[in-house]
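I have placed the structure first, in the form of structure tokens, so that the comments after it can refer back to it.
Only a part of the assembly is drawn; its chains keep their places, and the rest are absent.
Just so it is clear, A, B and C label the chains in written order, and each chain counts residues from 1 on its own.
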Amino acid sequence: MSNKKSAILLIHCKDQPGIVVAITDFIFSHGGNIINLDQHVDTDQQRFFMRVEWELQNFSLPVENIGNEFDIAVATRFGMQRQLHFSSDRPRMAVFVSKLPHCFYDLLSRYEAGEWQVSIPLIISNHNDMSLVAERFNIDYFHVPIDKKNKLDQEKKQLELLEDYKIDFIVLARYMQILSEDFIDRFPQRIINIHHSFLPAFPGGRPYHSAFERGVKIIGATSHYVTADLDAGPIIEQDVVHVSHKDTVVDMVRKGRDLEKVVLARAIWHQLNHNLLVCENRTVVFD
Amino acid sequence: MSNKKSAILLIHCKDQPGIVVAITDFIFSHGGNIINLDQHVDTDQQRFFMRVEWELQNFSLPVENIGNEFDIAVATRFGMQRQLHFSSDRPRMAVFVSKLPHCFYDLLSRYEAGEWQVSIPLIISNHNDMSLVAERFNIDYFHVPIDKKNKLDQEKKQLELLEDYKIDFIVLARYMQILSEDFIDRFPQRIINIHHSFLPAFPGGRPYHSAFERGVKIIGATSHYVTADLDAGPIIEQDVVHVSHKDTVVDMVRKGRDLEKVVLARAIWHQLNHNLLVCENRTVVFD
Amino acid sequence: MSNKKSAILLIHCKDQPGIVVAITDFIFSHGGNIINLDQHVDTDQQRFFMRVEWELQNFSLPVENIGNEFDIAVATRFGMQRQLHFSSDRPRMAVFVSKLPHCFYDLLSRYEAGEWQVSIPLIISNHNDMSLVAERFNIDYFHVPIDKKNKLDQEKKQLELLEDYKIDFIVLARYMQILSEDFIDRFPQRIINIHHSFLPAFPGGRPYHSAFERGVKIIGATSHYVTADLDAGPIIEQDVVHVSHKDTVVDMVRKGRDLEKVVLARAIWHQLNHNLLVCENRTVVFD
């Protein structure tokens, strides 16, 4: 981390000779000082990934032109997909929640304590339970109840809210509804979910019950991008905790809560720091 | 652990009042000094589990009568299933191996270093690759090749060897053959396998390849008792290690090897210390 | 865990024959059904430890007499130190905090979410920073500023508050003042601190800076009972997280925060569940 204003490029493309020198030459020749460069080649897929960050202090290009100039000088030639971010960005995040408070409280506490460079202007819930908590943190809360009949209409309402509040990405903090494919398509790689198992073990509902029945000695939590396949999107972060025969389902739920909080928070951290690229349903996490 | 000679009772039965006092009174009234007592009630199944260990120094019953006397005084009344072991026991263990050496070497090194109170008189393999290693450790090695046609005959040969060598339990140290149901029935809760994933994720073959494809951030290993359901027997021990997008399948195999060694060794440790009870496909591990 | 009302005995004494049978006979003969029994002998110290829990449903002694009757029948004979608790107890906990919000928020969130059977009527701080947070959670907050001159007077004021609010135990949620020996003596084994290193490495201030300078690959957090020796009291719980050369002190502080929260919360959980005994500066944690 650096306190100075910097630019971050996230790039992937087919692996080919000369990529690194082209990118670093672009930065260097405009007076940028690279402070982080992380590069990865997936040799199976012959795919090149890079995250590079440089200080803007003496950079000769105006911020609003960097993207275009980079495309002309480098990206087009190599067929790159690229994202350009700035360390001064403050993305706008919406939180979806149902009734379980632990991840929700944890996010809002971090937000208020200033752990993250983010704005959280909007909370959406299919229940009213968390409205008082939202009020305490002075965040707008919308109760959008969902049932089988009204789902598409209510999702439309949600999408309008997301647009009104200029939301960049969504966090599902134990949100207990399955989003439609149409909804998900509107936020590709911009919806982060926390699932309470070490996927791919125990997808779907009641994973702690399934873990107990199977007699596992380890339980886990997984944060991932939401895709149309339930609990099968690209995994961002996972962690586990040991359990024993003494742990009932209730104990697993208790121990799992602490995992869920931290695994979701780490995923959001990576999202906010532009550490994440996705390719072929797997993430590259530049850590 | 105690250096003095001791007796170990492993018990399970329907939960009911007075069990603990009956057992401890039996031990105390015959002059035994309890050095470990671990008790667990599965409230879901209303099932009582106990491991109790006491010093035999001043115990008034001869060792060969303890089982009978306990059955008459306590076990029959409560409908208990019980095992009686002695700290002076040295069980006889057979190792089944194929071509991968890491778990095999690890077991034999521990054996020779005296880490375990066990005898390993017999090694069986469907290949000849490990015969020289066995020779170094002065353990009899039998090459019993298996194919689809000869499987039952060859298993018969294996069973004869196991009988000849008076084997108490079997360890599959990355043995790449699936045992028949008949074979397994001959060694209930006495065959320990190591599987190279955190079951129930990625059962069957090539779990590291599946883990890579799914893009998990954690890989694991699982030791379990072998049952007729492939990779679905009671789990004894699990552990995991973090991986990243940089880890190829080859890296996962390398990192996983170290996990497999230690997870299998811990299971054997528990087996040798009579720490394990099984009920409803779950283990109780008195640790 | 059981939903029925139960009693919990925590016992330690010199190891000697007949302890377990005496205790379990006391419980059984009065109609109690044991639901948990965990026993441990420290063979070095020849010391016996036990936690036993039984249902009170059909217990023939009135709750208020159990302690006395147990002392007469069992405890005095064996020279036991014993604590008696009831699952229906709701202890009163005070939180001391300075300026860092992460543990503080985490405790209050868990409290409000009903994770713990506890009352938190009182917050004391040497700063005013957290007063608004306390207000949100409707908990009385007292600003008791401390400097070198006024320390003893201010501790007197704190002790009066703790008495007025009938506080059972104190949690130091990153409270940045060292308590006097007199103060500590008033709450033996009833003050829980969180220290931001894996003690005994890096006691005192700025452990993350020291960890960075030493180039460790793991950082930790430790919850412990406060004693007169700074950061040297009995350890209740520890956990760690891996770091790398990429992690600056700021990154370690960030990663450490998540550890501190969970390690402190686990210690409080054990305190509330009467899982903890202390002997010779070490804890026995009946988990």
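Just so we're on the same page, a residue touches a chain if its C-beta (ideal position, glycine included) is under 8 Å from a C-beta of that chain, and two chains touch if they have at least 3 such contacts.
Note that the structure is predicted; figures quoted are calculated from it, not measured.
Peer 1: With 3 copies present in place, identify the total for the complete complex.
Peer 2: 4
Simple rule for what comes next: only the chains that are shown with their structure count from here on.
Peer 1: Let me check something: if the centre of a chain is the mean of its CA atoms, which chain is farthest from chain B?
Peer 2: Most remote chain from chain B, centroid-wise, comes out as A.
Peer 1: Where the centres are mean C-alpha positions, what is the separation of chain B from chain C, in Å?
Peer 2: Each chain's C-alpha centroid was found; their separation is 37 Å.
Peer 1: Can you pull out the residues of chain B that are in contact with at least two other chains?
Peer 2: Counting only residues that touch two or more other chains, chain B contributes 43.
Peer 1: Taking the complex as given, what residues does chain A use to touch chain C?
Peer 2: By the definition above, chain A touches chain C via 1, 101-102, 105-106, 109-110, 112-113, 115, 136, 246, 248, 250-251, 254, 257-258, 262, 265, 287.
Peer 1: Which of the residues in chain C end up touching chain B in this complex?
Peer 2: Contact set of chain C toward chain B: 2, 17-18, 20-21, 24-25, 27-28, 31, 33-39, 41, 43, 242.
Peer 1: Of all residues in chain B, which touch chain A in the complex?
Peer 2: 40, 42-44, 49, 198-202, 214-218, 220, 234-240, 244-246, 248, 281-285, 287
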